[in-house]
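Have a look at the structure that comes next, please.
Omission of a single protein chain aside, the complex is shown with its protein chains in their original locations.
The first chain written gets the first letter, and so on, giving A and B; residue counts start at 1 in each chain.
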Amino acid sequence: MSEKRLYGLAAIFDTPEKVVAAARAVAGRGFTKYDSYSSYPIHGIDSAMRLKRTRIPFVTLVAGLSGAVLLVLFTWWTNSVDFPLVIGGKPYFAWPDYVPLMFEMTVLFGAVSTVIALLVVWLNLPRNSHPLHDTEFMKKVSKDRFGICIESDDPRFNEIETRRFFEDLGAESVDSIYDEPVDISLRQKVLDPKFIAAIVVVAVVSSATTYLALNKMLLIRPWSSLNAQFKVNPESRSTFYSDRFGMRPPVTGTVARGHLPDPITVSDNIAAAEKYLVNPLLPTPHVMQVGQRDFNTYCSPCHGYFADGNSRLQGQFPSPPSLHTDSLRLAPDGLYYNVITNGFQGVMPSYARQIPRKERWAIVWYIRALQKAQNPNGPEAK
Amino acid sequence: MSRSEQIDASKLKGVPTSYSSVGWSLLIIGVVLMLVAFAINVRHASFSLIMTLTYVATIGTGALFWVGTEYVSSAVWSTALRRPFEFMAGVIPFLFILVFPLLFNLHTIFTWTHKSLFATDPTMLVRAPYLNVPFFIIRTILVIGVWCLFYFLIIRNSKLQDTTRDQRLTKRNVNLSAGFMPVFAITLTLFTVDWLMSLAPNWTSTVFAVYVFAGAALGAMAFGTLLIVKLNEKNRFPVKLTPDHYYNLGAFLFAFINFWAYIAFSQFMLQWYGNLKDETAWYIPRMHGSWAVVSIVLVLGEFLIPFFMLVSRAAKFNPRRLVFVSVWLLVAHAIDIYWLTMPEYNSSGAVFGLGEIAFLFLSAGIVLAVFAWKAKKNNMVPIGDPKLERGLEFHL
Partner (left out) sequence: MSSATTEEVIDYSVTPPLVEGNPSLAKINDSIALPTERWPSKKYFAALSVTLTMLLIGVVALGYTLYYGIGMWGNNIPVGWAFDITNFVFWIGIGHAGTLISAILFLFRQRWRTGIARAAEAMTIFAVMCAGIFPLIHLGRPWYALFIIPVPNQHGLWVNWNSPLVWDVFAVSTYFTVSLMFWYIGLIPDLAMMRDRTTSKVKKMIYSILSLGWRHANRQWQHYEKVYVILAGLATPLVLSVHSIVSFDFAVSILPGWHTTIFPPYFVAGAIFSGFGMVLTVLIIIRKVFNLEYIITKDHLDKMAKVTLLTSMMVAYAYLMEPFIAWYSGSPFDWYTVVARATGHYAIGFWVMIACNVLIPQLLWSKKVRRNVAVLFVISLLINVGMWLERYIIIVTSLYRDFLPSSWHIYTPTIFDFGILIGVFGLFFTLVLLFSRTLPVVSMSELKGVTEGAHPHHNFGAGHE
């Protein structure tokens, strides 16, 4: 335990005039470690104490401007660089939209930094252990009196002389303020059974809570994100329809877009298909792209990416033949179209439901391109 | 201190003769240039005269607004500074002279007078009951007449108080000013819609009158600050003003710079965002070609640069800074009016000719000459105002 130490002398004055005059006198004497106290800011006491002007406004200015700049950089980077997105026909960097945000960030950064700077940097708060706390002096100042306290650290401080000086200035009372530092021992026994028990309890409770929250509570409405709704979800059963299917079949005769029936039924008439069906598309880059996409999606699992039958499902299904044989190269487009539409010999299924008509023709073009690419001088070239 | 000690009676009337001589020479040059401009190109010169009309009207009514505001809000600090604003408002009756030549040229200025457009644009027909020549002239005369009425009544009471020192006159002016505020809002709106908005008859903006008001209040405050600070620094003001008075003037300038920018940005952003053809048609010319340069100059001149010139506390105490910013803002206000008006004359590119020079000379000449004339005849501070002493003792 350390001893009481004189912190300073605190004088009480009863009017603001007296305290301002006293502050001026104290400053005039050359004291530097002193402060005046009042429960509201008194006009003119700053100049009486010869205080320098505060520099806090610079914090506000710098923080505010950096808030605006950071916002501009952030909006620019997110919407112009990282994920460029056209929204509402506005340019990527739609500066008029960012002005309100710039302003808000200026204020937010400016205000928060100013307050933190004031409390933490300038005033060194929070601090509840100051010697002046809990003194009669502070209580009087807090109520209706005014005070000046000169610290004993001041080079010109002398307990007797300073007390007399205060009394000459018309002080109502002069108190000695003592500093009573308290020793706080922060050392704790780590292996204290109570400590270990507390850790265990916390661990058990938090794990149980987490388990229940994640595995039970989140599945209960409304935390289940309102996933359970009063509606029939896809592929679910219905108690309403006699066939118990929630999803209803389309009305008879309904035709999906792009799936109009073929003008010639070619299912069992390959000759007619060869004769009458002609690829209606031109091999534009777009058509080739569509063909490639669809081929890779629907055909390549069995036929392979190069239509050579060397596929990633090889061995699991009957392997389809290579499409690069001479007879297939010479086969008309109609044959390919027919096979895609109707399937082949019960091994290859029909793709009419998955692939619209135009895209089937695009696949035919792509197959032709694959054939050319494998062998530019094939029989059909002659 | 008693009142007589605070007021230097020798400086009560009149301003340095240079005010009057500069004002009159600017005015005469302006009139001559404007006449020549009319001889060269009537349409261009009419637009220049509209700019002059707007400039003078905004300064005059803006000043009357500040006088009224002081009464309504029972502000004390500005009592000693009220007279310069009253003098500035003295330009209001002269608006009749400015508007007179324009009333004969409506057909050359406004496209809504062209009946041939009605066939292609049905909306023209909708607003024909409002935008037609007789009603337009009636409105203009009515609006300026109402301004004159309030000007004469308020100023008369204020002057009368110099001799009678009757407190009831203040009360009367408070009531008058309170009545003036809503009337001013409506009349300024009518003036703005008629003389500025209807230049582009298809363009509408509900906030436009507020925008013009912001410019008017800012322009009047800038001119007032310029005169007051200059006179006080030259030791020609009959009472001693404190730096705290300066601070308040600077703070009001600063506030209205921001208010102007706020309204201007809101209007621009909403029309830019909405992207409707009638609305963007007004902004597109102003955002392209040489008009874009004027727009940028306007944003810098009326907002960004004066903002940073006035943002610090010390700047608002600094008389030299205040004078500089005031002059700067008066020029910016002229650019603002130029930007509002002239793209409707020539949307393809900025124009600067004799008419614009005449506009600058004439506007500056009128406001300065009228101020000097009024200052010669009247007391520079309201010596009978009961709030004067409190106003002089004003501290932040």
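Here is the rule we use: contacts are C-beta pairs under 8 Å (C-beta built on N, C-alpha and C of every residue); 3 or more make two chains touch, one makes a residue touch a chain.
These numbers were taken from a predicted model, which means no experiment stands behind them.
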| item | value |
| --- | --- |
| Which displayed chains the hidden chain touches across the whole complex | A, B |
| Touch criterion as defined above, residue of B:168, B:234 or B:320 at the omitted chain | B:168 |
| Option touching the unshown chain, where A:6, A:25, A:56 or A:69 are the choices | A:56 |
| Per the touch definition above, residue among A:25, A:107 or A:352 touching the missing chain | A:107 |
| Full-complex contact with the absent chain, from A:45, A:150, A:273 or A:363 | A:45 |
| Positions on chain A where the hidden chain makes contact | 15-17, 20, 23, 35-49, 51, 53-54, 56-57, 60, 64, 74-75, 78-79, 82-83, 85, 87-88, 90, 94, 97-98, 100-101, 103-105, 107-108, 110-112, 114-115, 118-119, 122-123, 125-130, 132-133, 138-139, 141-144, 221-223, 225-226, 229 |
| Residues belonging to chain B that touch the chain removed from view | 74, 76, 122-127, 130, 167-168, 170-172, 175-176, 178-179, 181-182, 185-186, 189, 193, 202, 204-210, 242-244, 251, 258, 262-263, 266-267, 269-271, 273-276, 278, 385-387, 389-390, 393, 395-396 |
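Here is the rule we go by: only the chains that are shown with their structure count from here on.
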| item | value |
| --- | --- |
| Centre distance in Å when chain A and chain B are each reduced to the mean of their C-alpha atoms | 49 |
| Sites on chain A touched by chain B in the complex | 43, 57, 61, 88-90, 96-97, 99 |
| Sites on chain B touched by chain A in the complex | 265, 268-269, 272-273, 275, 311-313, 395 |
